[in-house]
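Okay, here's the structure, questions in a sec.
A single protein chain has been omitted from the complex, and every remaining protein chain is retained in its original position.
Residue numbering begins at 1 within each chain, and the chains themselves are lettered A and B in the order written.
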Amino acid sequence: MEALQKKAKALLESGAVKVVIGFAAGTDAQTARPLFAKTPEQTAKLVWDESCKQNLATYLLKPEVKALGKAAVVGRVTTARTVMQYAAENQIADDAAVLLIVSDDGQITELAKFADIEVYLAKVPRGLPAEAQKEIERLQAMPLEQRWAFWSAEMSRCIKCYACRAACPMCYCARCITDVNQPQWIPVATDPLGNLEWNIVRAMHLAGRCVDCGSCSDACPQGIRLDLLNRVLAQEVLTSFGGEPGYSTRKEYALSTFKPDDKEEFIR
Amino acid sequence: MADYEPKVIAFVCNWCTYAGADLTGTSRIKYAPNIRMVRLPCTGRIDFMLLLQAFGQGADGVIVSGCHPGDCHYTAGNFHARRRWIVFRRLLDFMGIDLRRVYFSWVSAAEGAKWAELVNNVVADVRKLGPYDTFPKRLSGQIRPLEVA
Partner (left out) sequence: MSETRILQKKSLGELFAKLTAAGQRLLAPVKEGELLNFAEVKTPEQVALDYIQTRSSAKLATFPPYEPLLRYKFNGKDVEQQPAEPDKRPTVLFGAHPCDAASFATLKAVFTWDSQDAQFETRLANLTIIGLACKKADAYCFCTSVGGGPGDTRGSDMLLTPIDAERFLVEVLTPKGQAVVAAAPQLFTPAGNETKDKVLAKVAPRFSADKLKEKLPAAFGNNAVWVEQSLRCLGCGACAFVCPTCSCFDIQDERNREGGTRLRCWDSCGFSLFTLHASGHNPRHVQSERWRQRVMHKFSYQPERLGVLGCVGCGRCSRTCPVDMNLAEHAQALAEMKA
């Protein structure tokens, strides 16, 4: 924590950045809140622990935050992957932000140029978090009807608040598909079909783009495991196409590229 | 359910499968009348949401069919579609949506007989599976009961 505060303070003092986006203590011990430290003194409020969950890279695309000037963002590997994926999607310029990546053992790595971020990410272990992996396997092992019963129940809790969309760094469309109303493609009502279609469309629109930060299910007020939908498709994209978003700036979005010999066994 | 007739919606590309189905007709090959064809320019244009729309409006089965890889009228549309289907199937299966009711095929403009066989097989399979009652339906707007000629 102190090392982080020191680094953040130095960045502000030197003028290298105009704002450090990190976390401060929140309303209670289990909650942290995003902090936008604009002066060196404000960096004393920075904290870092398991309650610091939201992927802060999402603020790099927010107009009011961009207006503050060059930012440093505190985060994890997934935060770095987010910036790489933003780069691959032309949402951010090289060296436009500074990353302060805190690893599990507390080491802080300062990165800014895409090339450096790529080198850093090439060295970190990959794969879904163990808990998510286990849960996916548990669900996949269920018979069809039981899987459907599970997901029907999850979907019935959805209130269509779109917190998942707001928290997700990759959901940055100025006009989301849910806002398309000529015709209303995704039903607004929280009926079973509307909820199912929303969650499916979001999972599909993120397939090959999701950087595994888990902010979606962290944000969900109803505690729905919609992160598992994104993670299962991340697995599929990797297995079927070798696609792994957020590790380079190469534009190789799995669903807008193809190989003539892509394999499948279900097409008659 | 003695009077259950499966409703199968087929999303097909204009240049291959639609033309192939046309050939089935001009060849006077009879096949199950349970399908409704929706013609699109290319499988690459077939949004996965259309399949959900079909089920949400009461379809019991869905066929998606287009040109063989390498033969796409727009060169690469079916390649993109194939990737989309691979990912979409995984999601549907993971969520417990019945993949046995979703069929993908390549049917060319010359394959009139293949189309008939495919449709007959699909309708027979979906008849055995029964109506897709567990899939949530649109709040209003179900497709009318199919009148079998």
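Simple rule for what comes next: a residue touches a chain if its C-beta (ideal position, glycine included) is under 8 Å from a C-beta of that chain, and two chains touch if they have at least 3 such contacts.
Predicted model only: the values in this text are computed from it and were never measured.
Peer 1: Of the residues listed, A:G69, A:G127 or A:G223, which one is in contact with the missing chain?
Peer 2: Reading the full complex, the residue touching the unseen chain is A:G223.
Peer 1: For the chain left off this view, which of A:A16, A:M142 or A:C161 is in contact with it?
Peer 2: Checking each option in A:A16, A:M142 or A:C161, the one touching the absent chain turns out to be A:C161.
Peer 1: By the contact criterion defined above, which parts of subunit B meet the unshown chain? Give residue numbers in ascending order.
Peer 2: 57, 138-142
Peer 1: For subunit A, which positions touch the chain that isn't shown here?
Peer 2: Contact residues on subunit A toward the absent chain are 26-28, 31-34, 36, 54, 58-59, 62-65, 157, 159-163, 165-167, 174-175, 179, 184, 187-191, 215, 218-219, 221-223.
Note that in this section only the chains that are shown with their structure count from here on.
Peer 1: For subunit A versus subunit B, what separation do you get between their C-alpha means, in angstrom?
Peer 2: Distance between chain centres: 35 Å.
Peer 1: Give every residue of subunit A touching subunit B within the complex, in rising order.
Peer 2: Touching subunit B from subunit A are residues 136, 139-140, 142, 144-152, 185-187, 189, 191-193, 196-197, 200-201, 203-204, 207-208, 228-229, 232-233, 236-237, 240-241, 254-260, 262, 264, 266-268.
Peer 1: Residues of subunit B touching subunit A in their complex?
Peer 2: Residues 48-49, 52, 56, 69-70, 76, 79-80, 82-91, 94-98, 103-106, 118, 134, 136-139 of subunit B touch subunit A in their complex.
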